[in-house]
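Yeah, one chain of the complex is gone here, protein chain that is, but the others are all in their spots.
In this document, chain identifiers A, B and C correspond to the written order of the chains, with residue numbering beginning at 1 in each.
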Amino acid sequence: MSLNTFGHLFRVTTWGESHGPAIGATVDGVPPGVALTEADLQPWLDRRKPGTSKFTTQRKEPDEVRILSGVFDGVTTGTSIQLMIENTDQRSKDYGDIAQSFRPGHADITYHQKYGLRDYRGGGRSSARETASRVAAGGVARAALAALVPGLKITGYMVQMGAKTIDRTRFDAAQIEENPFWCPDPVMADEWAVYLDDLRLNHNSVGAVIEVVAEGVPAGLGAPLYGKLDSDLASAMMSINAVKAVEIGDGMSAAMLTGVENADEIRMGPNGPEFLSNHAGGILGGISTGQPVICRFAVKPTSSILTPRKTINQRGEDIELITKGRHDPCVGIRAVPVGEAMMACVLLDHLLLDRAQTGGKRGKIGQ
Amino acid sequence: MSLNTFGHLFRVTTWGESHGPAIGATVDGVPPGVALTEADLQPWLDRRKPGTSKFTTQRKEPDEVRILSGVFDGVTTGTSIQLMIENTDQRSKDYGDIAQSFRPGHADITYHQKYGLRDYRGGGRSSARETASRVAAGGVARAALAALVPGLKITGYMVQMGAKTIDRTRFDAAQIEENPFWCPDPVMADEWAVYLDDLRLNHNSVGAVIEVVAEGVPAGLGAPLYGKLDSDLASAMMSINAVKAVEIGDGMSAAMLTGVENADEIRMGPNGPEFLSNHAGGILGGISTGQPVICRFAVKPTSSILTPRKTINQRGEDIELITKGRHDPCVGIRAVPVGEAMMACVLLDHLLLDRAQTGGKRGKIGQ
Amino acid sequence: MSLNTFGHLFRVTTWGESHGPAIGATVDGVPPGVALTEADLQPWLDRRKPGTSKFTTQRKEPDEVRILSGVFDGVTTGTSIQLMIENTDQRSKDYGDIAQSFRPGHADITYHQKYGLRDYRGGGRSSARETASRVAAGGVARAALAALVPGLKITGYMVQMGAKTIDRTRFDAAQIEENPFWCPDPVMADEWAVYLDDLRLNHNSVGAVIEVVAEGVPAGLGAPLYGKLDSDLASAMMSINAVKAVEIGDGMSAAMLTGVENADEIRMGPNGPEFLSNHAGGILGGISTGQPVICRFAVKPTSSILTPRKTINQRGEDIELITKGRHDPCVGIRAVPVGEAMMACVLLDHLLLDRAQTGGKRGKIGQ
Partner (left out) sequence: MSLNTFGHLFRVTTWGESHGPAIGATVDGVPPGVALTEADLQPWLDRRKPGTSKFTTQRKEPDEVRILSGVFDGVTTGTSIQLMIENTDQRSKDYGDIAQSFRPGHADITYHQKYGLRDYRGGGRSSARETASRVAAGGVARAALAALVPGLKITGYMVQMGAKTIDRTRFDAAQIEENPFWCPDPVMADEWAVYLDDLRLNHNSVGAVIEVVAEGVPAGLGAPLYGKLDSDLASAMMSINAVKAVEIGDGMSAAMLTGVENADEIRMGPNGPEFLSNHAGGILGGISTGQPVICRFAVKPTSSILTPRKTINQRGEDIELITKGRHDPCVGIRAVPVGEAMMACVLLDHLLLDRAQTGGKRGKIGQ
């Protein structure tokens, strides 16, 4: 992975800034013959779209994706696919203040130091707007996965906002699409609504934890030792804006377990090995076990808040800065479809990598 | 990153199995003219070496590293460096049991399923023995970093074993080398000794959390959007055996913070920007800020324990398995020098990447 | 290099088909702060543009390039640059015949066999139209090179058409832009005009040899052993449509020389080493010597001709096929600006690679 491309064989290169004319992704390595139209991609983008509730940025973007290449007669041709999303709501305004100041918690200061200049309009390249391109690319990955591994299913949801964690005994997958938080616990969803509204009105924001689960992943995906499935998931999720940690299976809590507790015991089932638990999150030695692949990541609170914070400007002067604009009070919410998209891209990539090396054959157990 | 190579420009390819004749690393992209001898690498390997206390495997390996290429007259030539470590203590024994059975929590079953066969001797390629190659490669990275960024310093230590976390008010860097746990809190080190001894005698093991800090990292390292510094660290640390989570800065706890708390405020200091806190762990937008880069990772408990666990064998039969052998009761201990090595490799890689694109110039603040 | 991306650090990913809505290139790894506007790129595209004389395709394409990202306030920001060229003259027509038949000498049959389907409109992805994207990307490379290596100059020209080779004693660089063949020998240019017109009227076409020379290339570029400068040039030029051979320096003729003749002898000049000849084409051991880098490539004759040729269709029937359309009688002509663009991309890429590893320092000779 390097600069603006990720993936080994299914490779996604994103481009575009928050307030430029358009953003997009060049998606390469797609298997030929996969049914794909813009209508297949749009629903994923609609889920990430800003302005859908008071809990997300009020920027109005239709986020309509166009396929400019790589698809012919409704199927992929195996050549590079260009996905373009025009920016339509880049408000023309005076950026004078932000242009010269460094918002705390933002990439303003590091982009300035690295590149010597930056596109300060709406965060430029470091804006979370870029994640729309990932979601579009993830839609392509999902289409290919649907063709290659029919049973595979990817589900993302939020499990924690601030210190408020869902109660897993109330977990109801059907609830995820029923609230603005992608929350599988309806009680907690209500609680979050009150909590976040309060934070928003107090010019504050808050962090969150997102969980993404992939069911139906075949055993054998992952390329040890440096293209391990968990390693690539860690990289993919950590590359999402504001993410500060990535966990697989029990994650940080694995440190608390003893060996007796941690080992996922195995029994032989009618269709092959069955694990009695899934502390491993579906990955052993960097390779999928056939169990659900479970990945979590923590998103820090939105740094753009209306509360004044101490910072400096480009002239090296100490100032206090309020970040006006249309910001998400909990940027983690919109990270859910992004996390799903990254999961889809990584899984397809590893499906292709595995097919290359092994031809997709699996070692026999039993018989 | 792919298969057995990691890094963009400073590239490390490892090879070798636990019980083969040797293991090693091919290290490529090293700047020319860096002073390097085997004596520069050996101390790092000695820190990771097995058999140094009762808390690590009793396998006896001198882990002597030889430089077979890429160094001439005591300096690197800019060509590929081959580092070889001979395996000397591969006990000849009957592997019959392990050869046909899948140890729970191990990569046995996934390697078998992916590749159709596996080198079962001591875990073969999936053994943590491979990390000796990383430590050797990390030594090369440290030598180059010493030449290019004289003030840079990397320190790893253990901050948690099981549920027992260090008290940061007792943090004393000088203590790290004074106990078998790389523990900066001497009180906790004593507590861990008792705790781990008990676990070991009860045929159990336990997980841990390691923290690796790099001080003196220049601002501007990291290649957004998909070669971000944190993204590459996440991938590098997650690729280490038994690691289940990676955190940058506040990590998972960032989810608990509000925006007001999380923003690392900035003031102008005599030598440039100064941050009033470091929730970000020294990385904003995937680029280093100049603050210490802070990375933590969780290591699951050693899966090889003498307590019987349910599993299956290759014939698909349900069995109970005890894993005999010479195993670390807390594999996290020896992960400390490995984490340091990965940090060194990633930082050098990004130093070169940044020098390629920007020439190392930094944007001006003040004056 | 893989699929639709080339380059190590300066990376170009192209996309788009001959008759789709647009084509373009995502250009990554560009140094920040390079002055760049669409007006800097357009002249290079105008040189490659179809329809400029009766010797090139009569397709009318303005080939206007738009910069959609990566440039702010007239300078590059160091982020990915999206270059888009809309297709405006995709004649709507019945492709029935070509859709089901394989034109001899074309990629029709191999695309069909590999991908199971193909975009047959105007050759789809395999059309030479894609080279417009390369020329646009090459314009970005030239802008960066102009900033980093002011004296560097790249010149392409045609040296052979069919069996008719230029007379090097008449070589006049000023003539290159004065005829439709980029021919430095004005006498031969006239001869080619008559020759090619005759071929064209006889429904035939012909091959050509293009030479691209880069002057002012610093010594030290090239990354042995598998990123050698000549190796990357070979790959880059061979990837151009219809190219069947690539030569560096004396090329195939090097086989005819003895060691005494071939050695480029060296004398010390006022500004460093001076070579008494340049059989090597400016590259020794895969690294530039500081002499002009000389590369030649052979382009086969356009396969699309009005003369009927034996072939088969998708149903497996033997047929005779005439390829109607608007085709270049000598596709080599428009390959000249493409070869220049590839040279520019490769040189910038290696400048960055070298800067990464060595910091750009050169070993001392003398003093």
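The definition used in the following text is that a contact is a pair of C-beta atoms (placed from the backbone, for glycine too) under 8 Å apart; a residue touches a chain by one contact, two chains touch by 3 or more.
Keep in mind that what you see is a predicted model, and the values were worked out from it rather than measured.
Visitor: Touching the absent chain in the whole complex: find that residue among B:Asp40, B:Glu61, B:Asp119 or B:Asp185.
Guide: Result: among the candidates, B:Asp119 touches the missing chain.
Visitor: Residue by residue, what part of chain C touches the chain that was omitted?
Guide: 1-6, 8, 14, 102, 104-107, 109-117, 125-126, 130, 160-163, 199, 204-209, 219-228, 230-239, 241, 243-268, 273, 276, 279-281, 283-290, 298-305, 307, 309-312, 314-318, 332, 353-354, 358, 361-367
Visitor: Where does chain B touch the missing chain, residue by residue?
Guide: Within chain B, the residues touching the omitted chain are 2-5, 11, 13-17, 20-24, 26, 28-29, 32-33, 66, 68-70, 72-73, 75, 77-82, 114-119, 121, 124-125.
Visitor: Touching the absent chain: which residues on chain A qualify?
Guide: Residues touching the hidden chain, for chain A, are 9, 29-32, 78-79, 224, 352-353, 355-360.
Keep this in mind: only the chains that are shown with their structure count from here on.
Visitor: Please tell me the distance, in whole Å, between the geometric centres of chain A and chain B computed from their C-alpha atoms.
Guide: Between these chains, centre-to-centre, one finds 26 Å.
Visitor: Chain A to chain C: how many Å between their CA centres?
Guide: 38
Visitor: Using the average of all C-alpha atoms in each chain as its centre, how far is it in Å between chain B and chain C?
Guide: Comparing mean C-alpha positions, chain C is 45 Å from chain B.
Visitor: Hey, what residues on chain C touch two or more of the other chains?
Guide: Answer for chain C, listing residues that touch two or more other chains: 29, 32, 78-79.
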